[in-house]
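With one protein chain held back, the other chains of the complex are shown just where they sit.
The letters A and B name the chains in turn, as written, and every chain counts its residues from 1.
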Amino acid sequence: MSRVIGIDLGTTNSCVAVLENGQPTVISNAGGYKTTPSMFAITQDGKRLVGHLAKRQAITNSKHTVYACKRLIGRRFDAPEVQKSIDLSPYDIVRGPNDDPRIEIGGKAFTCPEVSATILREMKRVAEEYLGEPVSEAVITVPAYFNDTQRQCTKDAGKIAGLEVLRIINEPTAAALAYGFNRPGEERVAVYDLGGGTFDISILEMSDGVLEVLATSGDTFLGGEDFDRRVVQHLLDTFRESEGIDLRADPMALQRLKDAAEKAKCDLSAREQTEVNLPFIASGDDGPRHLSIEISRDTLERLVEDVVSATLKTVEVCVKDSGLQPGDIDQVVLVGGQTRMPLVQSKVAEYFGRRAHKGVNPDEVVAVGAAIQAESLLSDEDSVLLLDVTPLSLGIATFGGHFARLIERNTTVPVRKGHIFTTTRDNQSAVKIRVLQGEADAAAENDLLGEFVLTGIRPARKGEPEIDVSFDIDANGIVSVSARDLATGKEQSITVNATGTLSDEEIQQIIEDQELYEVALKEGEE
Amino acid sequence: MSAPAARAETWVLEALQSLEKGNPEEALELVESCADGGADLTLEGYRELLRCRVLDHYRSRVPDSACLRRSMEPEKIMQFNLPASAGFLVTMLDGETAIGDVVALSGMETFEAHRILHRLIGAGIAEVVS
Partner (left out) sequence: MNGMERTLLSFLDTPVVIGDPGGCAVWANPAFETLFEVSGDDLQERPLAELFAGGGRERILHAVAMVSEGGENQRFRLRERGSDFEAVVSAIEVGSECVGVVILLKETLEQLERLCSLQRQLREPIDEIEIVLDSLLEQTGGRRSEEHRGRIEDAMRSLERIRKWSGELGDLLSGGGSMPDERFDALSCLRRAMNRSAEVAMVELLAQPSLPAIEGDGGRFEWALSRMIEERINAGAARLVLGARLPETGDTLLVSINEIAEGEPPGALADPPDVRQVLGDLGAQVVSVADPRLGRSTLLSLPVPERRNA
């Protein structure tokens, strides 16, 4: 039986893990790193780069390097997050034919699942190299707030990468699993996840193997990269003051500064002082200039204090939303490499009045949780299986633009619920079912997941026909809907496909294109 | 034969002789000095072909799959009067990344990146990992 891997498909970095003899192993890539940058690039000469290689040239080839594609996946082009990404990203984001955002690099417009698939394929390759056997199944994690379309697109990405996605699980759920919070009894856990590009905070309640997200909040545009940017800015300013040279317009210098800033930031989690040395950073009239600047932990903390405070404001709101007090939290779990920073740890501890739970690497904890879930799906024992809940209410648009909730948020999944609806006009022969997800009472303010038309309703006075609409949410959080006219028995059902998702034909086409490309690459390499 | 073509004929011959002697720098200097900075397309055409030939020459000496490493201490390298682009490439020489990848990752023009790398080898700053 082939192995099932757990993948943390992150905004900035991704990680893959597998369970071996009951113990989770986080798999290192060829460079020895346990996390791989979620980056994809096409170089000038058409080479496709993924991971560390893509990151190494991200600034010198910024227009053709994609990062943080997770912010775009499953969203509509007009969504505020997409519009903000367009303003901030050096690469081009264009409107796709399905109203989805597409990323144009190297002369080709890529769908978001296609870009995510390049990262997943890399993670699959890393796992296969380590295990020495092909891998075809995986559990992939997504943020708890991801709606149906975003989950569906993540699943599509897996399919394009040649992976059957056995389960999509929420990141805080995976973190909780990895920390072993699966004991009988009740426990309230705060998962503080400060990744490279995003910040998420979730308050969870665990009770007899059921994990409920009481509240979740975050900022999709705040993360470790903001810390790096502050350090780069500091280095630029210091160098300009001392040498009179502004490096802002020099992509090669910026690439080196960005790499050095990230390294210095990591160093300062373990040391009080570090030095950034970048020889030949610029050419002056009188010869080469070298950059050599010392940074202390105090300086770093002063540079990023407001960013850390911003995360705590979000934490405050989230705890309030959960109806709890900071003191009610039994455990605090830190996720994401940036939480290694002593300032972050002390501020979080100060807020909750307790130190964070230690024992698992914050970069790897989500992938480890996914691997544990993967293993439990294969084994007969389901004792370690946690049950997730749906993060958003699900329902349909009804007469007058109202939103009728059929499944309330935080309902344990899988779940199936039905409701009888009727017509609003005499002799109405068709009804359109608009499936929505969200918490607003007005239908228009929620996310439209998809719609379908049930036709052939027998002619009758308004209010007489009975249409049974039932919703299914599977364990992945993916929705399917069916509608049946109880008088005629006519039924129509769909797996909800919002306009942003890809059709099976499109997915197949992408897979075929990539197979072609892979052949071309190997020939080129010989 | 047109005047530019006749001029080109002479420097193509000289450039190829320089290459045969294993001196791509001399060939390149000829190429750069003889072209009219884009004003004459015939000369630019020959320039393109010669640049391709010089690139082939570089690759025949050190293939794209080879890896380069720094062959002296950083303090010593810093005594050289290197331009920033060369300094950038020096930092990418880790003994593990193939030349082709270094060139792609640098974001620099392929030809220019190769030219700098070979100058670094010539200056004894970089060496091929055997």
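In this text, a residue touches a chain if its C-beta (ideal position, glycine included) is under 8 Å from a C-beta of that chain, and two chains touch if they have at least 3 such contacts.
Here the structure is a predicted model, which is why all the values come from computation and not from measurement.
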Q: Just list which of the chains on display the missing one touches.
A: A, B
Q: Return the single residue from B:Glu26, B:Glu44 or B:Glu127 that touches the missing chain.
A: B:Glu44
**Q.** Per the touch definition above, residue among A:Asn98, A:Thr299 or A:Thr412 touching the missing chain
**A.** A:Asn98
**Q.** Sole contact to the chain not displayed, among A:Phe146, A:Phe452 or A:Phe471
**A.** A:Phe452
Q: Considering the whole complex rather than only what is displayed, give the residues of chain B touching the chain that is not shown.
A: 5, 8, 12, 16, 37-39, 41-42, 44-46, 48-53, 55-56, 107-111
Q) Considering the entire assembly, which residues of chain A contact the chain that has been omitted? A) 42, 44-46, 60-61, 87, 94-99, 106-109, 425, 427-432, 451-453, 455-456, 499, 516, 519-520, 523-524
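The rule we apply is simple: only the chains that are shown with their structure count from here on.
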(Q) Measuring centre to centre with CA averages, how many angstrom lie between chain A and chain B? (A) 43
Q.
For the complex, give me every residue of chain A touching chain B.
A. 43-45, 47, 49, 53, 56-57, 59-61, 250-253, 255-256, 278-283, 287-288, 290
Q | In the complex with chain A, residue positions of chain B that touch it | A | 74, 77-78, 80-88, 90-92, 101, 104-108, 110
